[in-house]
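A protein chain is absent from this complex, but the other protein chains hold their places.
This part shows chain A:
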Amino acid sequence: MTPNREEIVQEELMLNLGPQHPSTHGVFRMVLDLQGETIVGVTPYMGYLHRGFEKLAERRTAIQYQPYPDRWDYLAAMFDEMAYIGAGEALLGIQAPRRAQVLRGIVMELNRFASHLLWLGTFLLDVGALSPFLYTFREREMVLDLLMELTGARLTYAYMRFGGVHHDAEDVWLKKVRAGIPYFRQRLSEYRTLIDDNEIFRRRVEHIGIIDGTHALHYGLSGPMLRASGVPWDLRWKRPYGIYAEIPPRIITDLAGDTYARYKVRVEEMAVSLDLLEIFLDLVESGPIMASVPKVVKFPKQETYFAVEGPRGELGVYLVGNGTAYAQRMKIRPPSLFNLQVLSQLLIGHMVSDAVAILGSIDIVLGEVDR
């Protein structure tokens, strides 16, 4: 007996993705409601990596807290340091000397390049291409070697200090960085010829997870997510800090707002990072790397918000001082968390395979989302 068409009950399938799923980039978890393979509902869960960094800022002196920001976003630690140190310097009224400013610029762009390299590899892994992951890790390893030579650590550098940087760069190191740039450029163009027009890749990522500029702004997106939707907003030039004020703007945008646009914006930003590195290397001049800073740093009774353009977007620190060495309150604005808000908006109506690609294109780092 064949069942009547009305008698067939269609049920939604609830699929749990994460926190141990290989494509959730750490310990993110989302529960998908599926009809067949189509997503009809998304419930994200986070907090598996919560370590209380905001509260720690109230329980550690300003100097003691300096190495902590490295652990927010462990893939782009320089930006976390810059955000915290920058906020602290604004409160204390300290200006880092010029050589330190330039060195900060160099390490940040190196770090942005490394972070985007890791993103490129894992994003393509999410789409199902195995090899790019290993290629980009080879280059990332070289960048990390450079950073390790300067700071002594691969990921958690503790390089920036209130009023400057901790280690001075030797000329040999600067030469090494300069020598690396043409190599990285060549590799980057190699990746682009392999990936950009790959038929399967284009079909997997084009017209997937579209968000327009207005919605992107309303959701508070920033960084490549926002620029891929056609909004030319880059804090490096829109609200310049440090050495960036002297550099002519190079803001990459794309109008499509889909996953492919986000890929293109990030890849082009990697090229911009290399260009900026060359400019910064020309600006290096001899001089001190630390301003004179009091032995005991006490935040005055004021508040400030300082934001830098991290590889994932606007990374801000809201710092309130109370006249002691401890902060009254510190609030982090993690770009990954804000960019993640748009997830359910992007996913609904797409398929499970797209879910992984879209999540990859948001480029989250759970250390930063959960703090």
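Things to note:
The definition used in the following text is that a contact is a pair of C-beta atoms (placed from the backbone, for glycine too) under 8 Å apart; a residue touches a chain by one contact, two chains touch by 3 or more; residues count from 1.
Everything that follows uses one rule, which is that contacts and distances are computed from a predicted model.
This complex has a chain not shown, and the name its UniProt record holds, of "DMT family transporter", "ANTAR domain-containing protein", "NADH-quinone oxidoreductase subunit H" or "histidine kinase", is "NADH-quinone oxidoreductase subunit H".
Of the candidate positions A:Met30, A:Leu125 or A:Ile364, contact with the unshown chain belongs to A:Leu125.
One of A:Lys55, A:Arg203, A:His218 or A:Lys301 touches the chain omitted from the figure, and that residue is A:Arg203. Interface note for the absent chain: among A:Asp80, A:Asp354 or A:Glu368, the touching residue is A:Asp354. Note on the undisplayed chain: of the listed residues A:Arg138, A:Arg178, A:His207 or A:Lys238, the one touching it is A:Arg138.
Along chain A, the points of touch with the absent chain fall at residues 13-16, 21-23, 37, 124-131, 134-135, 138, 198, 200-201, 203-204, 351-356.
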